[in-house]
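Accompanying notes for the structure given below.
A single protein chain has been removed from this complex, and every other one stays in its place.
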Amino acid sequence: MNANANANANINANAKATAAPPLLTVRGLKVVVGGRHILHGVDLDVAALGTTALLGRNGAGKTTTVRGILGLVPRTGSVRLDGEETVHLATHALVRRGVGYAPEDRGVFAALSVAENLRLAERPGAGEPAYGLVYELFPELRTRARQAAGTLSGGQQQMVAIARTLLNGNRLIIADEPTKGLAPKVVAEVARVLERAAETVPVLLVEQNLAVVRRLARYCAVIADGRTAHRGPAAGLLDDPDAARRLLGVGHAHPHTQPHARPPAHPGTVQDQEAEA
Amino acid sequence: MTTATEPRGNARTADPHLAGRAGPLRRATRWWPAALLAVLLVAPYSALPLPGLLDGPIGSPGNLQLLALCLVFGALATGYDLLLGRTGLLSFGHALYFAAGTYVTNTVMLEAGLPFAASAVLGLLAGVALAALLGAVSLRVSGIGFSMVTLAFAQAGSILVQRDPGGVTGGEEGRAAPADRLPASLVGIDHTANLYWIALAYLVLVLAVVHWAVRSPTGRVWEGIKENERRVEMLGLRPYGFKLIAFVLAGTLAALGGIVYLLLTGGATPQTTTSDFTLSLLVMVVLGGSGTRWGPMLGGVLYTWADHRLGDLAGSGAVAGLPAVLRVPLSQPLFLLGALFVAVIYLLPGGVVRLPRRLRAARTPRATPDREEAPAP
Partner (left out) sequence: MSTVVLLVLTGLGLGALYFLVASGLSLIFGLMDVLNFAHGALMSIGAYGTWWAASGRLPGAGPGGLGFVLAVAFGTAVGTAAAVVLELAVIRPLYTRPREQILATVGVGLAVPALLSAIWGADARPFPAPDALSGTFGLLGAQVPLNRLVLIAAAVIVLIALKVFLGRTRHGLVVRAGVEDRAMVTALGTDVRKAFTLVFAIGGAAAALGGAIGGLYFGSVDPEQGTSLLIFAFVVVVMGGMGSLTGAALASVGVGLVQQFANYYTTDGLGDLAVVVLLAALLLVRPRGLTGRLA
């Protein structure tokens, strides 16, 4: 009960804090893969400004939520982008409305060169691609333009993935665990870039590294067992040890010690199913 | 007949409200397989003509031969579905085990001079051994890789047979079975009825074996493998062994079918070794309804009948009068069957065996929708 009251209070605070209507409104998002319900109804708002973090324990359904929003898995419910219902749209049609996506496994085409990876993200008719911005943020990508992306380090591959979202004048950037498996120095760099991107484009960030969340996210939503368990300001959740432990399964305080690597997925968890799907 | 053993695709499981409405009728229809079997048993004595379906009276040797072929292929398709519909294995090499039964039996009779019974036992054993050996190898890969490996092995067998090593297989011509090695009651046009009964017995045997196997604990694991192989692994079972059992059982049934086919057609022909032969089995199964009890049999019978009769019909007056645009395609049963097959994949997922149920569902909109038929978006 306490949790509910808490959540409601947070939502109210959220509503007060954001004057502008949310950019992305997700209501009752359900995903069924292979006859199994993975999402039972996720509600989520992405604020029109700044970063909104999508949190939850391993296997809670965060990645499936993102894939559901994008239409990469069959889904029902409502996904409104700037007021327009998109749940019936094919993935590419939604993306062309101005969504940049950096997936969990980075989605870099290993056999293609860095330049080709970027070129693939260009959208004909969406204006001049912002190579200036990309090369300013990631000068390395210019020098490695002809290198096969598969030979890059994990951090460099993540840069390619993020660069692809920055190339177009997107209205929304979705980044799924962009710091996963990266060295601390690279994590800081990725966070810096996302912070800068979020100044102009709202970001939906799936993240396990709570230090990064604390630094970037203004709002957050927590998924548990395929449902939205909490919505509100990110700082409010992170500063509440009880709520953090209950919702995220982490002790408060030392987010820096949060391991980046996931524990091995348990059989039958959502992670597993996502891999199959 | 509990839903636990046959939850999918059995024409008799669902529709509880229908059962309430037409209880006696349902009870009566439960006995239709027995009634059909009785009819099939006495068919050779019948002089009844089936105009359009058959040419002349049912009991004529030509028609009995065709009916027997229909039964054999109905049984073969049922055995093949043990892999495709029950275990989810797409094998492109089933012809190999069928041909092993035919060719080994025939060759042993011809070359070693053994009597038919002994040769048939050897032929069957050869089929079993081949299925066990090649199945054990093929099943090391899964998915489309398995399909390709089985295709490769069957193709190797086909090439071998057609090249006629040492004059043993007869090459492109095939070889006729030696009449002097066969029991007199199985030779000659006067004894077609005996061959027909053997084919019928083979069909009943295959149906019984498949029915029994699918209901056995192993059969439940097969179903699990078909649904989700990883989940079976999580239960601590090794799918490999179970898949191999299915493969060897299906291969054994096919080899037995090859022996029946040898008797029926009086020889071994290389056409039965080709990948086209396997593909036609695949078409039969999907046409009738993969994973159902009667579907593959129905598909096999339909396919064989159409393959033999449509050509004759095309030559008949009714079709000959049609314009060339219609007449030419109608003269090729394989074209019609291929087109029908594609149409069934689209319009009738689950095969012809689902047709009555679909019509019923269309008539009574309140009927519980068939979960399986809901197409993925």
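Labels for the chains are A and B, by order of writing; each one numbers its residues from 1.
Just so we're on the same page, contacts are C-beta pairs under 8 Å (C-beta built on N, C-alpha and C of every residue); 3 or more make two chains touch, one makes a residue touch a chain.
This one's a predicted model, so the numbers in the text were calculated from it and none came from an experiment.
J.: Report, in label order, the displayed chains that the undisplayed chain touches.
T.: The chain that is not shown is in contact with A, B.
J.: In the complete assembly, which of B:L133, B:A208, B:M234 or B:I345 touches the absent chain?
T.: In the complete complex, the chain left out is touched by residue B:I345.
J.: From the list B:R30, B:R140, B:R238 or B:R360, which touches the chain that is not on show?
T.: If we include the chain that is not displayed, B:R140 is the one touching it.
J.: Using the touch definition from the top, which of A:P103, A:P202 or A:G226 touches the missing chain?
T.: A:P103
J.: Which residue among B:L41, B:V121, B:L186 or B:L334 touches the omitted chain?
T.: Final answer for the missing-chain contact: B:L334.
J.: Check the options B:R30, B:R163 or B:R238 and report the residue that touches the missing chain.
T.: Answer from the full complex: B:R163 touches the omitted chain.
J.: Residue by residue, what part of chain B touches the chain that was omitted?
T.: For chain B, the residues touching the absent chain are 90, 137-138, 140-145, 147-149, 151-153, 155-156, 159-160, 162-163, 165, 275-276, 279-280, 282-283, 286, 328-329, 331-335, 337-339, 341-342, 345-346, 349, 375-377.
J.: Touching residues of chain A against the unshown chain: what are they?
T.: Chain A touches the chain not shown through residues 70, 72, 90-93, 95-96, 101, 103, 107, 109-112, 116, 119-121, 123, 164, 168.
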